[in-house]
Structure formats: structure tokens, C-alpha cells
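Now for subunit A:
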Amino acid sequence: MADWYKCPVCRKLSLEHQDLARHYLGQTDKKHKDWLKSKNLSYSHLITMQVTEFGNKGYDALAKVLEKEAAVVQVDVK
Partner candidate 1 sequence: MKQELKFKVNGEERELWIDPKTLLVEVLREELGLTGTHWSCDTGACCCCTVNVDGMAVKSCSMLAMQAYGREVTTIEGLADGPTLHPLQQAFIDNWAFQCGFCTSGQIMAANALLNENPSPTREQIQLQLDGHICRCTGYNMIQEAIQDAAKRLQKSKV
Partner candidate 2 sequence: METKYSVIGKPTGNVDGMAKTTGEGKYTFDMYLPNMLYGKHVRSPYPHAKIISIDASEALKLPGVKAVITGKDVPGGKWGLWRRFRELCDQIALADDKVRFIGEPVAAVAATTKDIAAKAVELVKVEYEILPGVFDPLEAIKDDAPLIHEDFENNINATRHIEWGNVDEGFKQADYVREDKFTLFPQAVVSMEVHNSLASYDKGTGKLTIWSSTQSPYYLQLGLADALKMREGDIRVIKPHVGGGYGGKNSTMPDATTAALLSMKTGRPVKVVFNREEEFTTTEHRMGLHLAIKIGLKKDGTILARECKIITDGGAYTGLGATALYLAGIFQTFPYKIPNWRYDAFRTYTNKVWATSVRGFGAVPTVYAAEVQLDRAAKEMGIDPLAIRRKNLMEPGYEAPGQYKVESCGIVPCVDKMAERIKEKWPKLEKDEGIGYAGFAYMSGGIFNWIDTPYAYSGARVQVNIDGSVDLFTQAADIGQGHNTVAVMICAEELGIGIEDIRLHPGDTATAPVDLGAWGSRETLMNGNAIKMAAGQVKQKLVDLARAKLGENIAYDLVCREKRIYLELRPERGYSYYEMVEAAIKLNDGEPLIGTGHYTPHNKGMISPAYGMGIMAMKAKVDRETGLVEAKDVLIVHDCGQVINPLGARGQVEGSVHMGLGYALTEEMPNDNGLVLNPSINDYKIIRQRDMPQIELLDVPTYDPSGPFGAKEAAEATISPTAPALANAVFDACGAEFDSNCLKPERVLKAIREAEKNQKNKAKAKK
């Protein structure tokens, strides 16, 4: 059994918050965007950070929010 973090919008599960953030910024549908808006975050800002600055700044910023927001799911991985 392991702790997985669930995307607040879709079914995606990740073992790390940063990986979940990567998933999130790769999604381009309205539902994902609207949830970001509801958290006062901007897609544009996060992506610009990630792609024009070095390091994982965009992902890390979103990961911090997801640490609070993403539900923890226990999944048996065999």
C-alpha cells in the first residue's frame, strides 16, 4: 500500500506532488483551468515561470498548493 495524491479535477494519481503538478500543467481543458482560477492561480503565470526560468519553479509553486488540496488515496500496487 502506498499514498497516492489525486488530481483535484480528474482521476490522475501521482506519488509526488511535483509530478502531479506536471500533470496538471499539461492539461489544457477548461475544468483544470477553472479550478486553478478558484485557487487564485494563473495557468499563464505558472507556465511562463516553468518555461522561461530555470529550475522547476512553475511546478513547485503548484505542488505547494496541491500539498494542501490533493486528496490522498491508498492504492495497492502490485
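Selection rule, in plain terms: all candidates are chains of the complex that A comes from, given by their letters.
As a convention for this text, a contact is a pair of C-beta atoms (placed from the backbone, for glycine too) under 8 Å apart; a residue touches a chain by one contact, two chains touch by 3 or more; residues count from 1.
Remember, predicted model here, so these are calculated numbers, not experimental data.
Peer 1: Contact as defined above, complex as supplied: which of the candidates 1 or 2 touches subunit A?
Peer 2: Here subunit A touches candidate 2.
Peer 1: Would you mind writing out the residues of subunit A in touch with candidate 2 in their complex?
Peer 2: The touching residues are 22, 25-26, 28-30, 32-33, 42-45, 47-48, 50-56, 59.
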